[in-house]
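See below for the structure under consideration.
The complex appears here without one of its protein chains, the remainder shown in place.
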Amino acid sequence: MQAEDFDVGAEIAALRQGATGSGAFVTFTGIVREYSSGRADGATSDKQLTAMTLEHYPGMTARTLEAIEVEARSRWPLDACLIVHRYGRLEPGANIVLVITASPHRLAAFEAAEFLVDWLKTKAPFWKLEESGAGGHWVEAKAIDDKAADRWTVAAPGPAQHRKAG
Amino acid sequence: MQAEDFDVGAEIAALRQGATGSGAFVTFTGIVREYSSGRADGATSDKQLTAMTLEHYPGMTARTLEAIEVEARSRWPLDACLIVHRYGRLEPGANIVLVITASPHRLAAFEAAEFLVDWLKTKAPFWKLEESGAGGHWVEAKAIDDKAADRWTVAAPGPAQHRKAG
Amino acid sequence: MKLVYFAWLRERVGIPGESVTPPADVTTVGALLQWLKARGGGYAEALKDLSVVRVAVNQEYAGPDAPVRPGDEVALFPPVTGG
Partner (left out) sequence: MKLVYFAWLRERVGIPGESVTPPADVTTVGALLQWLKARGGGYAEALKDLSVVRVAVNQEYAGPDAPVRPGDEVALFPPVTGG
């Protein structure tokens, strides 16, 4: 994790140097939206954001990101994977998080990237404080994120098997 | 589609200008591998590739890419999406295809990107000729790609519903 | 009618495309393929296994029962492998 911004193109290029056997690269970039993401109870709110502050728990964040990456590598054949998560005060349009996966198989690259993002959202110790004209507001965890993360807790021996059930 | 290379970072940056409501960007980059991708019958082949030539059907390619994009936009809430597919002779490590999706919802961005790649692989009129020391070899279509594309032919009203069955 | 060929189908036929005037009773994709196959040589070689031949009429995928008419652009190619 870092306070500094990242360059998606440069990170992909760097990862490609070390993954020459991979034909498939998937990236996920999360950025600060211009409007509030709505409340956990489903009520819509269109507050225009002035900033988003990401608080984190430094020691645990590092451990968690490492554990999540190890888990992804144990589940899918990845030549490379990268997680970058920023913290601090970020303005709308700013990068928050970048996940990149590289695999010989595109389904593996996609699934591993989704897994990493789902786990990041539900396990990595980050908290978002939205700032708008109405003041600061801690973003509430969403049930849909828990549900998304739960997809991966059923035994999933590999991409093909997982998809078969879909 | 184009013969020229593309810059993933620049394409993402350009797309972000027009998708300020989106918090989630997913990219898929397909690149030429160093080794043959194996035969359709599952036999492994580790032939080192010297090049990959992509033949295409120009008029139909343009129509198909457009139709695929329209279909993706009708299925998921996308602020932006982009498909770039190269043709001609490409060396190992070269970019072949880039898909980017932008959505307020990460599941939509992921699913739409997977959908676009699956449909590209099974509908867009491109053919790969692998060149190795053993000569030229037309890549055979894979049953696994048809199966991947078939995921999207069942009625899929949206990301949540689709995933629920998984 | 304009025919165009791609990938190994093009290689087996030996030319990228041609103009043809099939008999009046060739009104479907299926009939067109049989008529071409009966020409022998590269055509017979290219069309010996129709399960790996895909057809587009005027740049849209078409099944064996789809109509073909004079003036159409009919493309024959193997299953696609892009992406």
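Observations
Should a chain be cited, it is by its letter among A, B and C, assigned in written order, with residues numbered from 1 in that chain.
Definition applied: contacts are C-beta pairs under 8 Å (C-beta built on N, C-alpha and C of every residue); 3 or more make two chains touch, one makes a residue touch a chain.
Bear in mind that the values here come from a model prediction, so they are computed numbers and not experimental data.
Taking the complete complex into account, the chain left out of view touches A. Considering the whole complex, the residue from A:47, A:73, A:128 or A:147 that touches the absent chain is A:128. Although one chain is not displayed, subunit A still touches it through residues 30, 54-57, 59-60, 63, 85, 96-97, 117, 120-129, 138-141, 145.
Here is the rule we use: only the chains that are shown with their structure count from here on.
Subunit B has its Cα centroid 22 Å from the Cα centroid of subunit A.
Rounded to a whole number, the gap between the C-alpha centres of subunit A and subunit C is 47 angstrom.
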